[in-house]
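Note that one protein chain is taken out, while the other chains of the complex remain in position.
Labels A and B are assigned to the chains in the order they are written; within every chain, residues are numbered from 1.
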Amino acid sequence: MSRSHFDSGEKVKKKLKIIGFLCNWCSYAGADLAGTSRLQYPADIRIIRVPCSGRMNPLLVLKCLQEGADGVLVSGCHPGDCHYQEGNYYVRRRMLILKNLLEYFGIDKRRFHMSWVSASEGAKWADVVKKVVEDVRDACEEEVKTAG
Amino acid sequence: MIIKKIKTTAKDLLTDGSVSLIIGYGINGPGDVTPVFIKDPDDVEKLVWNDQCYYNLIRYLSDRDFIEQNNGSIGIIIKGCDQKSLKVLLSESQVNRDKIKVIGVTCKGLMDSDGNVLAKCEACDVVYPDKDFCDVIIGEEVKKKEKEKDFSDIDEIDSMDLPDRKKFWDNFFERCLRCYACRNICPLCYCKECIMDQHNPQWVLPSASVVGNRLFHIVRAYHLTGRCVDCGECERVCPIGMPLRKINRKIIKVVKERFDFESGKDQEQKSPLTRYRENDSEDFII
Partner (left out) sequence: MNKRILVIGGGIGGVQAGLDLAQMGIKVTLVEAKPSIGGRMAQLDKTFPTNDCSTCILSPKLYELASHPNVDIFSYSTLDKVDKKENGFQARIRKKARFVNEEKCTACGLCSEKCPVKIPDLFNKEITTTKCISIPYAQAVPAVYKIDKKHCLYFSKGKCGICQKVCTAGAIDYEQKDTIETIDFDAIIVAAGAEEYTPRIRPEYGFGIYDNVVTSIEYERILSASGPTGGHIIRPSDKTAPGSIAFIQCVGSRDISSGNYAYCSSYCCMQATKDAIITREHDQNACSTIFYIDIRAFGKDFDKFVDRAQSEYNVKYIKSRISEIIEKPKTKNLAIKYITPDGRINTKEFELVVLSVGIRIPDQIKELMTELGVKLSEYGFCPCDAFEPGITNVDGIYVCGTLMGPMDIPETVMSASAAASMAARGLLSPEISSEIIKEKPAEIAIEEKYLKIGVVVCHCGVNIGSVVDVPEVVKFAGSFRNVVFADELIYACSRDSIKYIIDKIKEHDLTRFIMASCSPRTHETLFKSALEEAGLNKYLMQMTNIRDQCSWVHQDNHEEATEKAKDLVCMAVGRSRYLQPLHELDSEVNKACLVIGGGIAGMMSALFIADNGFRAFLVEKDTELGGNLLKINYTLEEKNISWLLGKIRERVQEHPLIDVCLNTEIREIKGYVGNFTTNLTSGKEERNIEHGAVIVATGGREHETESYGYRDESYVVTQREFETMLLNKNPMLKYAHTVAMIQCVDSRESDKNYCSRVCCGEMVKNILQLKNDYPDKDVYVLYRDIRTYGMLEPYYTQARKTGALFFRYDIENKPVIQKEENGEFIITVYDEILRRYIKLRAQLIVLSVGIDPLETNDQLARMLKVPLNEDGFFHEAHVKLRPVDFATAGIFVSGLAHGPKYINESVSQAIAAASRALTIITKDKIRSEAHTAVINEVRCTGCGFCVDVCAYNAIEIDKEKNIAAVNTLMCKGCGSCAATCLSGAVDLSGFTNKQLIQEFQELFL
(Lines give C-alpha, C1' and ligand atoms only; values in the text may rest on other atoms or scores of the structure.)
Protein backbone atom coordinates (compact mmCIF):
# COMPACT_ATOMS: atom_id res chain seq x y z
CA MET A 1 0.00 0.00 0.00
CA SER A 2 3.01 2.23 0.16
CA ARG A 3 2.36 3.51 -3.33
CA SER A 4 -1.06 4.75 -2.52
CA HIS A 5 -1.32 8.49 -2.42
CA PHE A 6 -3.54 8.06 0.57
CA ASP A 7 -0.22 7.75 2.34
CA SER A 8 1.96 10.78 2.65
CA GLY A 9 5.58 11.00 1.67
CA GLU A 10 5.05 9.90 -1.88
CA LYS A 11 7.80 10.69 -4.39
CA VAL A 12 6.68 12.23 -7.63
CA LYS A 13 7.14 9.66 -10.31
CA LYS A 14 8.23 10.71 -13.73
CA LYS A 15 5.39 8.80 -15.28
CA LEU A 16 1.97 8.79 -13.74
CA LYS A 17 -0.56 6.03 -13.70
CA ILE A 18 -3.97 7.47 -14.26
CA ILE A 19 -6.90 5.16 -14.78
CA GLY A 20 -9.60 6.27 -17.19
CA PHE A 21 -12.98 4.58 -17.12
CA LEU A 22 -14.61 5.22 -20.48
CA CYS A 23 -18.07 4.38 -21.68
CA ASN A 24 -18.13 2.14 -24.70
CA TRP A 25 -20.40 4.23 -26.91
CA CYS A 26 -19.10 7.77 -26.74
CA SER A 27 -15.87 8.33 -24.86
CA TYR A 28 -14.15 5.09 -25.85
CA ALA A 29 -15.13 5.82 -29.45
CA GLY A 30 -13.85 9.38 -29.03
CA ALA A 31 -10.53 8.03 -27.76
CA ASP A 32 -10.39 5.71 -30.77
CA LEU A 33 -11.02 8.70 -33.02
CA ALA A 34 -8.12 10.55 -31.43
CA GLY A 35 -6.09 7.54 -32.52
CA THR A 36 -7.33 7.40 -36.09
CA SER A 37 -6.72 11.15 -36.26
CA ARG A 38 -3.19 10.58 -34.83
CA LEU A 39 -3.68 13.23 -32.18
CA GLN A 40 -0.82 13.01 -29.70
CA TYR A 41 -1.31 13.13 -25.95
CA PRO A 42 0.63 12.09 -22.83
CA ALA A 43 1.03 8.36 -22.22
CA ASP A 44 0.08 8.49 -18.53
CA ILE A 45 -3.44 7.20 -18.94
CA ARG A 46 -4.65 3.59 -18.89
CA ILE A 47 -8.13 3.08 -20.22
CA ILE A 48 -10.69 0.65 -18.86
CA ARG A 49 -13.76 0.18 -21.02
CA VAL A 50 -17.15 0.08 -19.31
CA PRO A 51 -20.53 -0.25 -21.03
CA CYS A 52 -21.80 3.06 -19.68
CA SER A 53 -20.42 5.76 -17.43
CA GLY A 54 -23.51 4.91 -15.37
CA ARG A 55 -21.76 1.63 -14.50
CA MET A 56 -19.33 3.62 -12.37
CA ASN A 57 -19.79 3.16 -8.68
CA PRO A 58 -17.82 5.77 -6.67
CA LEU A 59 -16.34 2.85 -4.76
CA LEU A 60 -14.50 1.80 -7.91
CA VAL A 61 -12.88 5.21 -8.07
CA LEU A 62 -11.97 5.06 -4.37
CA LYS A 63 -10.61 1.55 -4.70
CA CYS A 64 -8.56 2.65 -7.66
CA LEU A 65 -7.00 5.52 -5.73
CA GLN A 66 -6.43 3.30 -2.73
CA GLU A 67 -4.63 0.71 -4.83
CA GLY A 68 -2.19 3.30 -6.04
CA ALA A 69 -3.56 5.09 -9.07
CA ASP A 70 -2.27 8.65 -9.22
CA GLY A 71 -5.55 9.86 -10.59
CA VAL A 72 -8.84 8.67 -11.96
CA LEU A 73 -10.92 9.92 -14.87
CA VAL A 74 -14.49 8.87 -15.60
CA SER A 75 -15.77 9.82 -19.02
CA GLY A 76 -19.15 9.32 -20.62
CA CYS A 77 -21.55 10.56 -23.26
CA HIS A 78 -22.76 14.13 -23.10
CA PRO A 79 -26.01 14.62 -21.16
CA GLY A 80 -28.85 13.46 -23.37
CA ASP A 81 -26.59 11.26 -25.53
CA CYS A 82 -26.46 8.23 -23.25
CA HIS A 83 -26.78 4.99 -25.19
CA TYR A 84 -28.66 3.62 -22.21
CA GLN A 85 -31.03 6.59 -21.92
CA GLU A 86 -29.96 8.11 -18.64
CA GLY A 87 -26.94 6.38 -17.09
CA ASN A 88 -24.77 9.49 -17.36
CA TYR A 89 -27.30 11.59 -15.46
CA TYR A 90 -27.14 9.26 -12.48
CA VAL A 91 -23.37 8.98 -12.48
CA ARG A 92 -23.11 12.76 -12.61
CA ARG A 93 -24.91 12.90 -9.25
CA ARG A 94 -22.87 10.10 -7.69
CA MET A 95 -19.58 11.59 -8.76
CA LEU A 96 -20.55 15.02 -7.56
CA ILE A 97 -20.96 13.60 -4.07
CA LEU A 98 -17.70 11.70 -4.33
CA LYS A 99 -15.83 14.77 -5.51
CA ASN A 100 -17.17 16.77 -2.58
CA LEU A 101 -16.26 14.09 -0.07
CA LEU A 102 -12.73 13.67 -1.36
CA GLU A 103 -12.12 17.36 -1.12
CA TYR A 104 -13.71 17.55 2.30
CA PHE A 105 -11.26 14.98 3.64
CA GLY A 106 -8.33 16.84 2.19
CA ILE A 107 -7.76 14.79 -0.95
CA ASP A 108 -6.75 17.04 -3.81
CA LYS A 109 -9.71 17.33 -6.15
CA ARG A 110 -7.36 17.27 -9.10
CA ARG A 111 -6.88 13.55 -8.49
CA PHE A 112 -10.32 12.75 -9.77
CA HIS A 113 -11.93 14.08 -12.91
CA MET A 114 -15.01 13.53 -14.93
CA SER A 115 -15.63 14.49 -18.54
CA TRP A 116 -18.12 14.20 -21.34
CA VAL A 117 -16.51 13.18 -24.62
CA SER A 118 -18.57 12.18 -27.63
CA ALA A 119 -17.65 9.77 -30.40
CA SER A 120 -16.76 12.66 -32.66
CA GLU A 121 -14.64 14.52 -30.15
CA GLY A 122 -11.23 12.97 -30.72
CA ALA A 123 -9.60 16.34 -30.21
CA LYS A 124 -11.50 16.94 -27.00
CA TRP A 125 -10.37 13.59 -25.70
CA ALA A 126 -6.73 14.51 -26.32
CA ASP A 127 -7.30 17.84 -24.54
CA VAL A 128 -9.02 16.15 -21.61
CA VAL A 129 -6.09 13.77 -21.15
CA LYS A 130 -3.63 16.63 -21.30
CA LYS A 131 -5.53 18.55 -18.66
CA VAL A 132 -6.01 15.57 -16.38
CA VAL A 133 -2.35 14.58 -16.57
CA GLU A 134 -1.28 18.13 -15.82
CA ASP A 135 -3.68 18.38 -12.89
CA VAL A 136 -2.68 15.05 -11.39
CA ARG A 137 0.98 15.91 -11.77
CA ASP A 138 0.44 19.25 -10.02
CA ALA A 139 -1.47 17.55 -7.24
CA CYS A 140 1.29 14.97 -6.75
CA GLU A 141 3.98 17.61 -6.66
CA GLU A 142 2.08 19.76 -4.24
CA GLU A 143 1.47 16.85 -1.95
CA VAL A 144 5.16 16.01 -1.84
CA LYS A 145 5.95 19.63 -1.09
CA THR A 146 3.52 19.88 1.82
CA ALA A 147 4.53 16.48 3.15
CA GLY A 148 8.20 17.21 2.73
CA MET B 1 -48.15 15.38 31.75
CA ILE B 2 -46.49 13.76 28.79
CA ILE B 3 -45.19 10.72 30.58
CA LYS B 4 -48.62 9.94 31.96
CA LYS B 5 -50.08 9.96 28.49
CA ILE B 6 -47.25 7.84 27.16
CA LYS B 7 -47.94 5.26 29.83
CA THR B 8 -51.71 5.16 29.31
CA THR B 9 -51.29 4.99 25.54
CA ALA B 10 -48.81 2.15 25.87
CA LYS B 11 -51.05 0.34 28.30
CA ASP B 12 -54.09 0.74 26.06
CA LEU B 13 -52.27 -0.49 22.96
CA LEU B 14 -50.91 -3.52 24.77
CA THR B 15 -54.19 -4.30 26.46
CA ASP B 16 -56.40 -4.10 23.39
CA GLY B 17 -53.87 -6.24 21.58
CA SER B 18 -53.11 -3.79 18.80
CA VAL B 19 -49.43 -4.21 19.61
CA SER B 20 -47.51 -6.94 21.34
CA LEU B 21 -44.48 -4.86 22.16
CA ILE B 22 -43.75 -1.27 23.02
CA ILE B 23 -40.31 0.16 22.45
CA GLY B 24 -39.72 3.17 24.61
CA TYR B 25 -37.31 4.76 27.03
CA GLY B 26 -36.63 3.44 30.52
CA ILE B 27 -34.07 4.14 33.16
CA ASN B 28 -31.12 2.00 34.01
CA GLY B 29 -29.73 4.00 36.84
CA PRO B 30 -29.19 7.64 37.67
CA GLY B 31 -28.80 9.66 34.51
CA ASP B 32 -28.80 6.55 32.34
CA VAL B 33 -31.80 6.55 30.01
CA THR B 34 -31.93 3.38 27.98
CA PRO B 35 -34.33 1.65 25.57
CA VAL B 36 -36.91 -0.60 27.22
CA PHE B 37 -39.10 -3.27 25.68
CA ILE B 38 -42.51 -3.69 27.24
CA LYS B 39 -44.77 -6.64 26.58
CA ASP B 40 -46.77 -6.71 29.77
CA PRO B 41 -49.28 -3.84 30.20
CA ASP B 42 -48.33 -3.70 33.87
CA ASP B 43 -44.74 -2.87 32.98
CA VAL B 44 -45.61 0.50 31.42
CA GLU B 45 -44.52 2.13 34.65
CA LYS B 46 -40.95 1.48 33.52
CA LEU B 47 -41.38 4.05 30.78
CA VAL B 48 -39.80 7.46 31.24
CA TRP B 49 -39.71 10.67 29.23
CA ASN B 50 -37.12 13.37 29.79
CA ASP B 51 -34.50 15.43 28.01
CA GLN B 52 -32.04 12.56 28.00
CA CYS B 53 -33.96 10.24 25.71
CA TYR B 54 -31.09 10.30 23.24
CA TYR B 55 -31.44 6.89 21.71
CA ASN B 56 -32.96 6.71 18.19
CA LEU B 57 -35.29 3.75 18.77
CA ILE B 58 -35.93 3.43 15.04
CA ARG B 59 -32.69 1.43 14.99
CA TYR B 60 -34.68 -1.55 16.22
CA LEU B 61 -37.10 -1.39 13.33
CA SER B 62 -34.30 -1.87 10.78
CA ASP B 63 -32.76 -4.69 12.80
CA ARG B 64 -33.81 -7.83 10.94
CA ASP B 65 -33.10 -10.19 13.81
CA PHE B 66 -35.02 -8.06 16.25
CA ILE B 67 -38.05 -7.84 13.95
CA GLU B 68 -37.95 -11.56 13.33
CA GLN B 69 -37.95 -12.27 17.07
CA ASN B 70 -40.83 -9.88 17.66
CA ASN B 71 -43.15 -10.95 14.93
CA GLY B 72 -46.27 -9.12 16.09
CA SER B 73 -47.12 -5.45 15.87
CA ILE B 74 -44.77 -3.06 17.55
CA GLY B 75 -45.55 0.25 19.18
CA ILE B 76 -42.68 2.68 19.10
CA ILE B 77 -42.12 5.96 20.83
CA ILE B 78 -40.48 8.53 18.66
CA LYS B 79 -39.27 12.09 18.83
CA GLY B 80 -39.76 14.39 15.88
CA CYS B 81 -36.25 13.77 14.62
CA ASP B 82 -36.64 10.00 14.84
CA GLN B 83 -39.65 10.26 12.60
CA LYS B 84 -37.35 11.25 9.75
CA SER B 85 -35.31 8.08 10.12
CA LEU B 86 -38.52 6.08 10.02
CA LYS B 87 -39.65 7.85 6.87
CA VAL B 88 -36.37 7.03 5.16
CA LEU B 89 -36.76 3.38 6.13
CA LEU B 90 -40.30 3.37 4.81
CA SER B 91 -39.19 4.93 1.51
CA GLU B 92 -36.67 2.12 1.20
CA SER B 93 -39.28 -0.56 1.95
CA GLN B 94 -37.47 -1.68 5.08
CA VAL B 95 -40.39 -1.33 7.47
CA ASN B 96 -43.93 -2.57 7.16
CA ARG B 97 -45.95 0.46 8.22
CA ASP B 98 -49.00 -1.69 8.89
CA LYS B 99 -47.20 -3.56 11.61
CA ILE B 100 -46.12 -0.60 13.70
CA LYS B 101 -47.94 1.94 15.82
CA VAL B 102 -46.10 5.20 15.93
CA ILE B 103 -46.41 7.17 19.13
CA GLY B 104 -45.05 10.62 18.41
CA VAL B 105 -43.99 12.73 21.34
CA THR B 106 -43.28 16.45 21.35
CA CYS B 107 -39.65 17.07 22.09
CA LYS B 108 -38.29 20.46 23.03
CA GLY B 109 -34.70 19.41 22.70
CA LEU B 110 -32.37 17.07 24.50
CA MET B 111 -29.80 18.26 27.03
CA ASP B 112 -26.27 17.16 27.66
CA SER B 113 -25.02 16.46 31.14
CA ASP B 114 -24.12 20.13 31.59
CA GLY B 115 -27.68 21.20 30.85
CA ASN B 116 -27.02 22.59 27.38
CA VAL B 117 -29.36 21.85 24.50
CA LEU B 118 -27.70 19.43 22.08
CA ALA B 119 -26.37 20.96 18.90
CA LYS B 120 -28.41 18.61 16.77
CA CYS B 121 -31.55 19.75 18.57
CA GLU B 122 -30.66 23.36 17.88
CA ALA B 123 -30.63 22.46 14.22
CA CYS B 124 -33.77 20.32 14.39
CA ASP B 125 -36.96 21.46 12.68
CA VAL B 126 -39.45 18.77 13.75
CA VAL B 127 -40.19 19.46 17.35
CA TYR B 128 -43.73 18.28 16.83
CA PRO B 129 -44.17 14.97 14.96
CA ASP B 130 -46.46 14.92 11.91
CA LYS B 131 -50.11 14.43 12.82
CA ASP B 132 -50.94 12.57 9.66
CA PHE B 133 -47.94 10.32 10.02
CA CYS B 134 -48.10 9.19 13.64
CA ASP B 135 -50.84 6.99 15.03
CA VAL B 136 -50.84 8.82 18.32
CA ILE B 137 -49.42 12.20 19.20
CA ILE B 138 -48.57 13.16 22.72
CA GLY B 139 -47.71 16.62 23.90
CA GLU B 140 -48.95 20.04 22.94
CA GLU B 141 -48.62 21.19 19.37
CA VAL B 142 -45.60 23.36 18.84
CA LYS B 143 -45.19 25.59 15.82
CA LYS B 144 -42.61 24.37 13.38
CA LYS B 145 -39.34 26.17 13.73
CA GLU B 146 -38.87 28.02 10.46
CA LYS B 147 -35.28 28.87 10.11
CA GLU B 148 -32.57 28.93 7.53
CA LYS B 149 -30.40 25.87 7.54
CA ASP B 150 -27.21 26.79 9.27
CA PHE B 151 -24.17 25.04 7.92
CA SER B 152 -21.55 27.33 9.41
CA ASP B 153 -19.89 24.35 11.11
CA ILE B 154 -19.34 22.82 7.67
CA ASP B 155 -18.30 26.09 6.05
CA GLU B 156 -15.63 26.36 8.69
CA ILE B 157 -14.04 23.11 7.55
CA ASP B 158 -14.59 23.91 3.89
CA SER B 159 -12.70 27.14 4.32
CA MET B 160 -9.58 25.44 5.63
CA ASP B 161 -6.59 24.97 3.34
CA LEU B 162 -6.42 21.55 1.80
CA PRO B 163 -3.45 20.33 3.92
CA ASP B 164 -5.05 21.67 7.10
CA ARG B 165 -8.29 19.95 6.29
CA LYS B 166 -6.42 16.74 5.66
CA LYS B 167 -4.60 17.13 8.95
CA PHE B 168 -7.84 17.88 10.78
CA TRP B 169 -9.39 14.63 9.62
CA ASP B 170 -6.26 12.52 9.65
CA ASN B 171 -5.96 13.35 13.33
CA PHE B 172 -9.16 11.36 13.82
CA PHE B 173 -8.38 8.71 11.23
CA GLU B 174 -5.17 7.96 13.13
CA ARG B 175 -7.20 7.20 16.22
CA CYS B 176 -10.32 5.58 14.75
CA LEU B 177 -10.54 2.05 16.16
CA ARG B 178 -12.81 0.74 13.41
CA CYS B 179 -15.08 -0.44 16.22
CA TYR B 180 -18.02 0.19 13.87
CA ALA B 181 -20.11 1.71 16.67
CA CYS B 182 -21.09 4.52 14.30
CA ARG B 183 -22.35 2.00 11.79
CA ASN B 184 -24.04 -0.27 14.26
CA ILE B 185 -26.02 2.47 15.95
CA CYS B 186 -27.19 4.01 12.68
CA PRO B 187 -30.85 3.23 12.02
CA LEU B 188 -30.19 3.48 8.28
CA CYS B 189 -27.36 0.94 8.19
CA TYR B 190 -29.40 -2.15 7.63
CA CYS B 191 -27.48 -4.09 4.97
CA LYS B 192 -27.40 -7.81 5.54
CA GLU B 193 -23.71 -7.84 4.81
CA CYS B 194 -22.04 -4.46 5.10
CA ILE B 195 -19.99 -3.51 2.08
CA MET B 196 -17.09 -2.78 4.46
CA ASP B 197 -17.06 -6.42 5.53
CA GLN B 198 -17.28 -7.89 2.05
CA HIS B 199 -14.24 -9.79 0.84
CA ASN B 200 -15.17 -10.66 -2.68
CA PRO B 201 -14.29 -8.07 -3.76
CA GLN B 202 -12.79 -6.31 -0.81
CA TRP B 203 -13.71 -2.67 -1.27
CA VAL B 204 -12.26 -1.21 1.89
CA LEU B 205 -9.12 -2.11 3.79
CA PRO B 206 -10.30 -3.80 6.98
CA SER B 207 -7.33 -2.72 9.06
CA ALA B 208 -7.51 0.38 11.21
CA SER B 209 -4.93 2.36 9.26
CA VAL B 210 -5.23 5.98 8.21
CA VAL B 211 -5.76 4.90 4.60
CA GLY B 212 -8.31 2.28 5.50
CA ASN B 213 -10.08 4.52 7.95
CA ARG B 214 -10.30 7.40 5.55
CA LEU B 215 -11.81 5.16 2.93
CA PHE B 216 -14.18 3.70 5.50
CA HIS B 217 -15.47 7.12 6.42
CA ILE B 218 -15.82 8.27 2.81
CA VAL B 219 -17.82 5.18 1.96
CA ARG B 220 -19.92 5.47 5.12
CA ALA B 221 -20.74 9.07 4.28
CA TYR B 222 -21.41 8.30 0.61
CA HIS B 223 -23.82 5.57 1.63
CA LEU B 224 -25.76 8.10 3.68
CA THR B 225 -26.22 10.44 0.71
CA GLY B 226 -29.80 11.63 0.64
CA ARG B 227 -30.55 9.37 3.60
CA CYS B 228 -28.90 10.70 6.76
CA VAL B 229 -31.35 12.74 8.83
CA ASP B 230 -28.74 14.04 11.28
CA CYS B 231 -30.00 12.12 14.30
CA GLY B 232 -26.43 12.33 15.55
CA GLU B 233 -26.36 8.89 17.12
CA CYS B 234 -23.08 7.96 15.41
CA GLU B 235 -21.29 10.92 16.89
CA ARG B 236 -22.78 10.27 20.32
CA VAL B 237 -21.47 6.72 20.48
CA CYS B 238 -18.04 7.30 18.94
CA PRO B 239 -15.46 6.30 21.56
CA ILE B 240 -12.78 8.61 20.19
CA GLY B 241 -15.08 11.61 19.86
CA MET B 242 -14.84 11.95 16.14
CA PRO B 243 -17.12 14.75 14.91
CA LEU B 244 -19.12 12.46 12.62
CA ARG B 245 -21.99 14.90 12.29
CA LYS B 246 -19.61 17.21 10.50
CA ILE B 247 -19.25 14.51 7.85
CA ASN B 248 -22.93 13.71 7.64
CA ARG B 249 -23.92 17.33 7.50
CA LYS B 250 -21.49 17.98 4.69
CA ILE B 251 -23.44 15.48 2.64
CA ILE B 252 -26.75 16.93 3.80
CA LYS B 253 -25.54 20.35 2.70
CA VAL B 254 -24.38 19.20 -0.73
CA VAL B 255 -27.58 17.29 -1.36
CA LYS B 256 -29.66 20.28 -0.32
CA GLU B 257 -27.70 22.77 -2.38
CA ARG B 258 -27.11 20.70 -5.49
CA PHE B 259 -30.17 18.48 -5.67
CA ASP B 260 -32.61 20.54 -3.59
CA PHE B 261 -33.30 17.44 -1.53
CA GLU B 262 -33.89 16.90 2.17
CA SER B 263 -34.14 13.38 3.50
CA GLY B 264 -36.84 12.14 5.82
CA LYS B 265 -39.44 14.65 4.65
CA ASP B 266 -41.75 12.19 3.06
CA GLN B 267 -42.00 8.43 3.05
CA GLU B 268 -42.73 8.43 -0.70
CA GLN B 269 -39.66 10.38 -1.68
CA LYS B 270 -36.98 8.67 -3.75
CA SER B 271 -33.27 8.87 -3.09
CA PRO B 272 -31.58 11.72 -4.94
CA LEU B 273 -29.14 9.14 -6.29
CA THR B 274 -31.96 7.41 -8.15
CA ARG B 275 -33.30 10.66 -9.59
CA TYR B 276 -31.83 13.37 -11.77
CA ARG B 277 -32.60 16.63 -13.42
CA GLU B 278 -31.32 17.23 -16.90
CA ASN B 279 -29.83 20.51 -15.75
CA ASP B 280 -28.16 19.18 -12.60
CA SER B 281 -25.05 21.17 -11.89
CA GLU B 282 -21.96 19.86 -13.61
CA ASP B 283 -19.41 22.55 -12.93
CA PHE B 284 -16.98 19.83 -11.92
CA ILE B 285 -17.06 18.19 -15.33
CA ILE B 286 -14.38 18.93 -17.90
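Criterion: a contact is a pair of C-beta atoms (placed from the backbone, for glycine too) under 8 Å apart; a residue touches a chain by one contact, two chains touch by 3 or more.
Here the structure is a predicted model, which means the values were calculated and not measured.
A.B. asks: Of the residues B:Glu193, B:Glu268 or B:Asp283, which one touches the chain left out of the display?
C.D. replies: Looking across B:Glu193, B:Glu268 or B:Asp283, the contact with the absent chain belongs to B:Glu193.
A.B. asks: Kindly note down the residues of subunit B that lie in touch with the hidden chain.
C.D. replies: On the subunit B side, contact with the omitted chain comes from 92-94, 190-193, 195, 198, 200-201, 203, 223, 270-271, 273-275.
A.B. asks: In the complete complex, which positions of subunit A touch the hidden chain?
C.D. replies: Looking at subunit A, the ones touching the missing chain are residues 3, 15, 17, 19, 24-26, 28-29, 31-41, 43, 46-52, 54-57, 60, 63-64, 67-69, 77-78, 80-81, 83-87, 90-91, 94, 118-124, 126.
The rule is short, and it goes like this: only the chains that are shown with their structure count from here on.
A.B. asks: Please compute the C-alpha centroid of subunit A, do the same for subunit B, then give the distance between them in whole Å.
C.D. replies: 34
A.B. asks: So in the complex, the part of subunit A that touches subunit B is made up of which residues?
C.D. replies: 1, 4, 6-7, 58-59, 62-63, 66, 79-80, 86, 89-90, 92-109, 113-116, 128, 131-132, 146
A.B. asks: Taking the complex as given, what residues does subunit B use to touch subunit A?
C.D. replies: 157-158, 162-170, 195, 201, 203, 205, 209-211, 214-215, 217-219, 221-222, 225, 247, 250-251, 254-255, 258-259, 272-276, 278, 280-282, 284-286
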